[in-house]
Structures are given as C-alpha cells and as structure tokens.
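Scroll down for the structure; my scribbles are underneath it.
Complex shown without one protein chain; remaining protein chains in place.
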Amino acid sequence: MQHALPMPFGLKLAGYAAALARSRERLRRLRKEALALQFGGVAGTLAALGENGLKVSERLAALLDLPLPEAPCHGHSDRVAEVAGALAILAVTCGKIARDIALLGQTEIAEAVEPPGSGAAIGRRRLATAAISAATLAPGLLSAIVAGQMQEHEGAVGGSQAQWQAFPALLLVTAGALGAVADIAQCLEIDAQRMRENLDHTQGLIMAEAVTTALAAKIGRDQATRIIHEAGRRALAERRHLSMILGEDPRVTSHMTPGELARAFELLSYQGVAQTFIDRIVGSLSRSARRP
Amino acid sequence: MQHALPMPFGLKLAGYAAALARSRERLRRLRKEALALQFGGVAGTLAALGENGLKVSERLAALLDLPLPEAPCHGHSDRVAEVAGALAILAVTCGKIARDIALLGQTEIAEAVEPPGSGAAIGRRRLATAAISAATLAPGLLSAIVAGQMQEHEGAVGGSQAQWQAFPALLLVTAGALGAVADIAQCLEIDAQRMRENLDHTQGLIMAEAVTTALAAKIGRDQATRIIHEAGRRALAERRHLSMILGEDPRVTSHMTPGELARAFELLSYQGVAQTFIDRIVGSLSRSARRP
Amino acid sequence: MQHALPMPFGLKLAGYAAALARSRERLRRLRKEALALQFGGVAGTLAALGENGLKVSERLAALLDLPLPEAPCHGHSDRVAEVAGALAILAVTCGKIARDIALLGQTEIAEAVEPPGSGAAIGRRRLATAAISAATLAPGLLSAIVAGQMQEHEGAVGGSQAQWQAFPALLLVTAGALGAVADIAQCLEIDAQRMRENLDHTQGLIMAEAVTTALAAKIGRDQATRIIHEAGRRALAERRHLSMILGEDPRVTSHMTPGELARAFELLSYQGVAQTFIDRIVGSLSRSARRP
Partner (left out) sequence: MQHALPMPFGLKLAGYAAALARSRERLRRLRKEALALQFGGVAGTLAALGENGLKVSERLAALLDLPLPEAPCHGHSDRVAEVAGALAILAVTCGKIARDIALLGQTEIAEAVEPPGSGAAIGRRRLATAAISAATLAPGLLSAIVAGQMQEHEGAVGGSQAQWQAFPALLLVTAGALGAVADIAQCLEIDAQRMRENLDHTQGLIMAEAVTTALAAKIGRDQATRIIHEAGRRALAERRHLSMILGEDPRVTSHMTPGELARAFELLSYQGVAQTFIDRIVGSLSRSARRP
C-alpha cells in the first residue's frame, strides 16, 4: 500500500497470470492423479463380488474414464483434501487479485477501475466483492475438509459426510471467484496517466532506492543511505520533491551533476529486469496454452 | 465403529502405509517444484542489482540448490500454501491412524494397543494423543496460511507475516504427528486372538452379507436379504448366533446343507481380493523405497 | 477410551445436559444483547433521513422488537461473530455427545446404542453421524465468519458478504446437530447390564485408584502405589483379576482383611460426590426450565 519502488503494472499483471497458471497446472495434475476410482465395497475388500472384484473394478474405471488405483482407499480421503487445497489456493489467488484491483480502484488512486454497474450500485465493485468474499470463505471450508479426513476405521461417522457437504460449497465459491476475476480481466479500465500522476505525488520518494544506489556508487552505501534517508524525511516534512532537497545538498552535488541526479529519478531507468520476467511469463503461458 | 464386514487387519495397515506413501510422494514432488528461489527485491524487479539481477539470481539458486522460477512471485504465496496443504494432509492422516489405534486399544476391544507408559500414566495413550492433537491443530493452521495468501499488491501488510508465524507451527505439529505414528508402528501390540474373539462376539452378524450372498445364489437376492435381515434382528434380540437362527429356518435349510451354511460363516472365506490389494500396496512401497 | 475410574452414566448424562444448558444460556443472552438493530444508511450517519434519523431508528427497532444500540456499527460485525461463536460451540457440543454415543454403541461395547434404522441401514448410526458431521463443519464456518469481520472502512468489499454466506450454513448445521442429539435422547437404548459386564472385563483395574487409596491409608501412598502398579501389570499379563493378585500378596494381606479388600473393589463405593453433582445439575436445570 506504501509504494517503496516503482513496479511496472505489466509485471503485476504477469504475476497474476503466472499465479493463475500455477493453479491451472495444479488442477490439471490432480485431474490425472487425484480423481481416481474409489470402489471397494463396505470394507474395501470387494468381497461381495466374489472372484470378479478386480474385473468389475477395471471395467468401472474404464467406463468412468478414471484411473484405477492399486487399492481402494477406504477411510482415507487425502486425495479429496488435496483437490480441496488446490481449489482453495485458486480461490484466494483470485481474492488477492480482486483486492489489488479494489485497492487500485479507490477514488483517490483510480489507476485501474472495475467499471461501475448500473442503477443504484454506482461505485460498487461487485466483481471484486464476489472474489474477495469467496476468498474469505475458502480457507474455512478447506479446514473443514481437511479435518474431515479424521475418520474412524473405514470411514464411519461424520468425517466424510462433512467433506461432502463442504466440498461442493468450496467448488462453488472457487468457480465464483474465478468467474469474477475473468470478468474483471475483460472490463478493467486502466488509466496509465493516473499511474504516472500518482507516482509523481510521492515527491520522488518512490525513487529513493534508485538514487541511493546511484549515490552509493560515488560515496559508499552507508553514507548514501544516511543522506537520502534524511532528505526523505525533509521532503515529507516540507512537502517538497526529494530531488529538490538533494539538489541543494552539497554532499550530493559535489558528487553528482544535475543531469546524473535527474537520470536517477527517471522511473523507467529503475525497472531492473522486469521486462525479462514479463517476457518469460508470457512465453511460458503461450506455450502452455498451445498444449492440448 | 459398527462392524459391517470382516476387514483384514493387514489391509487396514496397508491402507495406512499407502496413505503415508501418498503424503511422502506429495512432499517429494513439492521439494522439487514448490521450494523455489524467491528473490526479486522489494518490487520483484531486481532493480537494485542493475545489470546483474539475473546472474545473481542464478548464482544464488545454485548455491542454495533451489530451482530458479521464471520470475519472482511477489505478493503470491500459493507455493507456500501448497506445501502447507501437503503438511496438513499428512498431519491429519497421522491423526486418523492414531485415532484408529486409540479405538482398537479401548479396554473393551484391545485388538491393537499402544503399550502403556510408565508411572502415573498407566492407560494413557500418549503417542496417539500427540498425533490426534496435531491433527486437530493442523486444519486451523492451514486455513490461516491459505488466508494469508490474501496479501495486497507486492505483499504489504499482514498476510505473509501471518504465514510465516503459522508455517513453522504447522511444520512442528506435522513432524510431531509423524513421529508419534512412527513410534506407534514400532511398539504397537497386536492381539490376533482378541480380534477373533471380538468377531465372534458379533453373533455372526458380521457375516450377514457373506451368508446373504451365498443364500442369494439359491433363492434370489430379494428373498435372501429379507430372511437374513429378520434372522439378524432375532439374533440380537435372543442373544444367539445368527447361524443357529438360520439353521432352524426351513427357508434356509431347504436350500443350504449344514456344511454350506458353516462355510458361509468362515471369516477367511469372505475377504474378497484383500490379499491382492495388500500385495500391490506392499509391492509398490518396496519399489518406491528402492528409489534414490 | 481407556477407563481409568468408574464413571456413573448418570453423571455423564448430567454433564451433557449442563453443557447444552450453558449453550442455551449463551443464546438467550445473545438474543437480548447481540441481536440489535443495525440501521445507519451507507455511512452510518442516517444523513438521508434528515432530521428524522433517530425517530425512524426508534420506530424501526420497536416494530422489529430489537434493541436499539447507541449507534449503528458500520464496518464492525463483532456481534455477528459472537452469535456465530455461540452456534459453533453448540454444534461441537452436540458432536461431542454424538461421538460419545457412537463410541458407547460400538459392537464390542454396546452400553448405549442408537437403535438401527430400517432396511439397508442396519448398523448405521445416522443421528450420531449427522451431529458429528455438523461439528466437523462448524469450526471452519466460524473461522470464515470471524475472518469476515476484517472489512474495510464502513464495510466495503467481501468481508460482510462472506459472513452472510457462511452464517446461514452455520445456523443450518447447528440446527441439524441439535435436532440429531434431541432425537438420540428420545431413542437411545441403554444397557445397564452390559455396562456392568464391561466394567468386570477390566479385571479390576478400573478400581486400582480406589484400592490404592484404601491401602495407602494403611501403609502410605508411595508404597501402596508401587504395589498396586506391579499387581496391575501382572493382572494384565496373566489375564487374572487384580483382586486375586492382591489377595495373594502378603504386603497387602498383612494390612487388609479379605472383606476390606472386597469392599475396596465395590464399584458403588467409589463414586465420590457424583450423586451430589447430578442432583445439583438436575436441580438448576429444573429451575431454569420453570423460567419464562
């Protein structure tokens, strides 16, 4: 909430995409590994089927297109809990994205806004609200499902029943959260000019680390840190731009020309390898999308 | 808790081993995939390192023997949550095993007993208690860690801090639960004779499904079910063995010889493919143990 | 699960009644204190009502028969969370009772049995299962409602919405749990003879503390404890009754006559003030029931 460094909005979006892609990967893997046939009769022995137990299992798995595990897992629902974990992680990832958007959409910030709905709901952020609400519910539902693993013997009283009440609820809130984030992605209104203005409002403090780095190259990190820190406090107290304070400080001007100082305050000069990170994420998402 | 079918104790133990092995597999996979270098500076851009950001990242990952992800994931802690999920699932798996052992160790059942400790703790099941206690704590800790994913922008206030308070606690309770189950496995006293006696105490009702199946082959499932159901109620009311009730019922004796009836009540005749399941689980555990 | 002392079944039931009464008291209090009118307009100022804000509030509270708090509590939902806490506590209290009943109803114990349902569900404990399942869900739902208190400013995005999704669910599972326990109370079949038999099966170990106390009065607590402890291990190892082992031990027989020893093993002689506790609980429940 307190900007400490300039952060390219593209890197923020790439981070969202990468997190959602990790969730997709988790669910893809679990689709193959965790959704398995559970078929063993009351005690997991298939005794009622006599000699045909294994054959019936195989046929059933084939018909349902489900992997056939080496044995039924009576009384153990860790696979259910693992899928629930992946769903809850996705729901809260969506909630995190939605909260960021809600924060960026605050009247005073307004860098990226979920457009208002119609009628009385002016100013309501309904999509973000849906995703954040889902993310608030998901951890509690997950905890009930994981606690429901605690079932006696071959799954007697209460644990699995709790799982099958909480699981559909978790699936619903996760789907709702994901749908809301997908809709936000469709309609989000991004205001690049406002982003730049807001950065300007930091009175140059957002570039404090950049300027410290530049100055440190001349006079050492300890002294540079101390000077910029003092200047930062004065900038806040006097409501002036950090570059003005530094431009008057002989400990700075004796080592940096006005041009060097100005360059150290250029936002685009201090984005590190952000673009490389964005390119990598976009690249691997493109490759992943091309997969069947 | 209410036995419905004879369940080989070996299959129960194999089920424990399989569940623990699935947890080990989860943690092994996460050791490779989820424990990744997180290194990006305050904003995830590595700006402070100038041109050397990527090189420093690579060197750091190599030194720490950690995978280097395509980009840092500032503000996204889904990998932390995923590891927490695997830990909580393991803790509750251990709790489930411990609760079973506590149930089997009840004075009136006494089929498999955690041996009493010394001194005042006679009769206390300390190992099972430790594992069940851990399993009661784990879902709540997991929910805090998953909720902690909800962090603003690049990870500002509160979410990640909560994760790093709850994560070590979850790790500790999980380690405690696993240690307790490992100790139970070392010291568990199994009483096969008592198991047989307890099965005998069901007055043959435990074999109701087996006898129904045998009788159904002669007179059809509907009628067989009705006859055995009635006989079961009489056995309970008169405190006699189900086989005695059936041996006096002409609807049964006209289709089954005393020898056939006796064979239908033999426990070992109604274990389905339990042994195959046990062999498969043991086989794949042996193969897995041989892996590096 | 491991009996250490004889526990009168009446005291157990009185304990259930007392716990349920505490929950009733909590909800009665919250009916008066926490269910309050929440009415303040969007910002909690009643600005849209001009001069009539307070009068409208008073009239609305009167019509709804709700207390009118000194001010609306926009953005604060601690009262909702407090009611949710009372509900979850009740749900888990019901779950605890149901689990006890499920444990007492195990085939090998059979001291108090939820009677079997009809048809295929023989042996299923459906009421206990419903209550235990509810108790497994309630803590997770509660955690979502308490987490939902975390709402920005005057209650913006996500927190309160999550509460109003989880609250009805919690109300439903609590009602279900309470209904199941009420039904169990109606139909529970209690087998006093079986209770006595099960106590006998402990080979007298259940009276170890009583006998230790009696012997300690003669030879001091340290030595008495040591002797009974040794004898207890021998009783288990030799499958004999503790009184037989002690009756052969000169360290005991030189201080206690056979009559004294036998009296020390009488169950009813070692119930402390259980009856007083039962009477007190029943007395205060009767008084409470007579209240309007």
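The chains carry the letters A, B and C, assigned in the order they are written, with residues numbered from 1 in each.
Simple rule for what comes next: a contact is a pair of C-beta atoms (placed from the backbone, for glycine too) under 8 Å apart; a residue touches a chain by one contact, two chains touch by 3 or more.
Owing to the predicted nature of the structure, the values given are computational and were not obtained by experimental measurement.
When the missing chain is restored to the complex, the residue among B:A135, B:L205, B:L242 or B:V273 that touches it is B:A135. If you put the hidden chain back, the residue from B:L20, B:A147, B:M207 or B:A264 that touches it is B:A147. The chain not shown here is touched by just one of B:P6, B:P72 or B:G95, and that residue is B:G95.
Within the complete assembly, residues 1-2, 4-8, 11-12, 14-15, 18-19, 22-23, 26, 41-50, 53-54, 70-76, 78-79, 81-82, 85-86, 88-89, 92-93, 95-96, 99-100, 103, 132, 135-136, 138-140, 142-144, 146-147, 149-154, 156-157, 209-210, 213, 270-274, 276-278, 280-281, 284 of chain C touch the chain that is not shown. Taking the complete complex into account, residues 95, 98-99, 102, 125, 128-137, 139-145, 147-148, 150, 156-159, 161-162, 165-166, 169, 173 of chain B touch the chain not shown. Although one chain is not displayed, chain A still touches it through residues 1-4, 102-103, 105-109, 119, 122-125, 139-140, 143, 147, 198, 201-202, 205, 208, 229, 232.
As a convention for this text, only the chains that are shown with their structure count from here on.
The two sequence copies chain A and chain B touch through a face in which the numbers common to both exceed half of the numbers used overall.
If you average the CA atoms of chain B and of chain C, the two centres end up 27 Å from each other. Each chain gets one centre point, the mean of its Cα atoms, and the points for chain A and chain C are 41 Å apart. Annotation for chain A: residues 95, 99, 132, 135-136, 139-140, 142-144, 147, 150, 156-157 touch two or more other chains.
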